[in-house]
Structure formats: C-alpha cells, structure tokens
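I have a structure I would like to understand better, so I am pasting it below and will then ask my questions one at a time.
Excluded from the complex is one protein chain; the other protein chains are retained at their positions.
== subunit A ==
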Amino acid sequence: MSPPRRERRKADPALSDPERLYVITGAPDGERAALDLVTMVVAQAEPSPMVQPEQAAILRLCKAPLSVAEISAYLSLPFSVVTSLLTELLATELVESRAPVVRASLPDRSLLEAVMHGLQKL
C-alpha cells in the first residue's frame, strides 16, 4: 500500500522576515523587554524587600546563569509573566541578560562547528 501524499509549500517572506525576531506581540509597544525562551539571565544583586516575591525568587534562582524557559519552569509561571517580571529587573539592573545566538540569514559556521563538537562528546 502506498503512503498518503503531502504537497510542498513555498516560503512566505511575511512569515520568515528576520525583522520579526523577538517581537513579542500581545504586549503594549516597548513595554516588555525582548526576551527569548533561551535568553540567559544572571542576577546582579541579592534579593531585597524592595522587589516582589516573584522577583526575589528569580534573583535567588539566577545566582548562576539560567534561561528564561528554566525560570518559567521552576516558578511554574507562564513565559509572558516571567518576561514582565524580568523587564523590571533588567531596567533596574538587578539582573543581566545575554541574548541567544540565533539563526541569521547567513548562519555562522563556527557556531555550528562548536555545536557539533559538543554533541560529539555526548
């Protein structure tokens, strides 16, 4: 019996526009920091009574680098809630963030080589 068949689709420039990177919709313009699921976050200060309990928890979790996805998982809070909490912490410099290395229009071969090297050791 022959398997069912699919039909190939064309790239839609409107959907693959690199300008769309990190535009988080749903938030009012510019109110939320551009954070990815794998933006790495590191605390720059000890938790203080000045911050919300959720933010104090983030400062405790991020003594060592942690991704936004991991923060969301450990706090059991949705990604968008975590990005709101982080926006304030970033603005007040209580945390630092490092944006992920993304697939650019011309991917960086040395990055891919570093990934392959790491995978080989698994």
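In the analysis below, a contact is a pair of C-beta atoms (placed from the backbone, for glycine too) under 8 Å apart; a residue touches a chain by one contact, two chains touch by 3 or more; residues count from 1.
As a working rule, contacts and distances are computed from a predicted model.
*Asks:* Pick from "ABC transporter permease", "Amidohydrolase", "ATP/GTP-binding protein" or "Formate dehydrogenase iron-sulfur subunit" the UniProt protein name of the chain that isn't shown here.
*Replies:* "ATP/GTP-binding protein"
*Asks:* Using the document's contact rule, name the residues of subunit A that touch the chain not shown here.
*Replies:* 1-12, 15-16, 20-26, 35-40, 42, 47, 53-54, 56-57, 60-61, 64-67, 69-70, 72-81, 98, 100-103, 106-109, 111-120, 122
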